[in-house]
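A single protein chain has been omitted from the complex, and every remaining protein chain is retained in its original position.
Letters A and B mark the chains in the order given here, with residues in each chain numbered from 1 onward.
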Amino acid sequence: MREQVIVRVGAKVLVPFIILFGLYVHFHGDYSPGGGFQAGVILAAAFVLYGLVYGLDAVQRVLPPAFVQACAALGVMVFAGVGVLTMFLGGNFLGYGVLAHDPEHGQHYGIIGVEAGVVITVFGVMVSIFYLFAGRGRRSG
Amino acid sequence: MRIRNLFAVVMMAGIYSLLSAGLFTIMDAVDVAFTEAAVGAGISTVLFLGALALVGHHERKPGHTPLLPLIVVLVTGGALVYGTMDMPPYGDPGNPVHHHVADHYLEESPHEIGIPNIVTAVLASYRGYDTMGETTVVFTAAVAVMLLLARRPRRPEEEEDEA
Partner (left out) sequence: MTLLSHYNYWVVILLMMVGFYTMISRGNLIKKMVGLNVFQTSVFMLYISMGKIRGGTAPILMDAHGESSETAHVLYSNPLPHVLILTAIVVGIATTAVGLALIVRIKETYGSIEEDEINQIEAEGAA
């Protein structure tokens, strides 16, 4: 696919918008359909598209495999970290009411926090699974 | 099911996934439709194609007759159809599923959580434990795939150590 001009240019134009849309889906997930899982998948799709069109090496220069694997673990840690943080602040595990003076604002912060964890994990997992499948083909074939 | 070319099978599965996303939208589950479109039609198709590139895309003709599976499936389907006779009708607001905790979520979450998208509120706050478990499952799946695929395929001529 590397010699198709339309595909190459189209992919290059689309990738920033896909990433922007993914971030929008995450941060606007409170008000419209969307949330962590979708945003993570959309962010991963941007890099998968880039990798499909420009080859695995190009995308791994931008996003090394070690980095996405670290992302996958980091996201779970962020999620659990928010839970532990609320516990240290005197609330229940994952009870976000204590994160701010107004419990409703605390809920906002907590939800954005755990959703960020979900985004990071899903993004890391999807991209690293894609790397593994694509990299396997290159090595054995 | 008669298509022997697995590429066609995978592309049909992607289209099916997109259509089911449309069906979810009709049934008011916009978040689910969003996820299904992104995951089922997008990432899943890419993963299947990646696997097909590794295992080859032609299916051999099955040797045995499909009669026994057909009977099993028909009996299962018949039993389930019989079972639906006791199920509540479609779209009725009086169904028991709507009167356990869903009322609480719909009425109280504006005051307790304060965000309009109730699906997000339930997902991240009321059912935070569930979501954390799911996140861990997804992470574990990635670890499993890494264990299975990250090592170099064993070939006699490639005995030098891994980079």
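Note that contacts are C-beta pairs under 8 Å (C-beta built on N, C-alpha and C of every residue); 3 or more make two chains touch, one makes a residue touch a chain.
Predicted model, so just to flag it, every value in this text is computed and none were measured.
Colleague: Can you say which of A:F37, A:Y54 or A:F79 touches the chain missing from this structure?
Modeller: Touches the omitted chain: A:F37.
Colleague: Considering the entire assembly, which residues of chain B contact the chain that has been omitted?
Modeller: 1, 6, 9-10, 13, 16-17, 20, 23-24, 27-32, 35-36, 39-40, 43-44, 47-48, 50-52, 54-56, 59-60, 62-64, 66, 69-70, 72-74, 76-77, 80-81, 84-85, 87, 89-93, 95, 97-98, 101-102, 105-107, 109-111, 114, 116-119, 122-123, 127, 130-131, 134, 137-138, 141-142, 144-145, 148-149, 153-154
Colleague: In the complete complex, which positions of chain A touch the hidden chain?
Modeller: 31-33, 35, 37, 41, 122, 125-126, 129, 132-133, 136, 140
The rule is simple: only the chains that are shown with their structure count from here on.
Colleague: Taking each chain's centre as the mean of its CA atoms, how far is chain A from chain B in angstrom?
Modeller: So the centre of chain A lies 19 Å away from the centre of chain B.
Colleague: Quick check on the complex: what are the chain B residues that touch chain A?
Modeller: Those residues of chain B that touch chain A are 30-31, 33-35, 38-39, 42-43, 46-47, 50-51, 53-54, 111-117, 119-121, 123-125, 128-129, 131-132, 135-136, 138-139, 141-142, 145-146, 149-150, 152-153, 155.
Colleague: Give the list of chain A residues in touch with chain B in this complex.
Modeller: The contact residues of chain A facing chain B are 25, 29-38, 41-42, 44-45, 48, 52, 69, 72-73, 75-76, 79-80, 83, 94, 96, 103-105, 107-108, 110-111, 114-115, 117-118, 121-122, 124-126, 128-130, 132-134, 136-137, 139-141.
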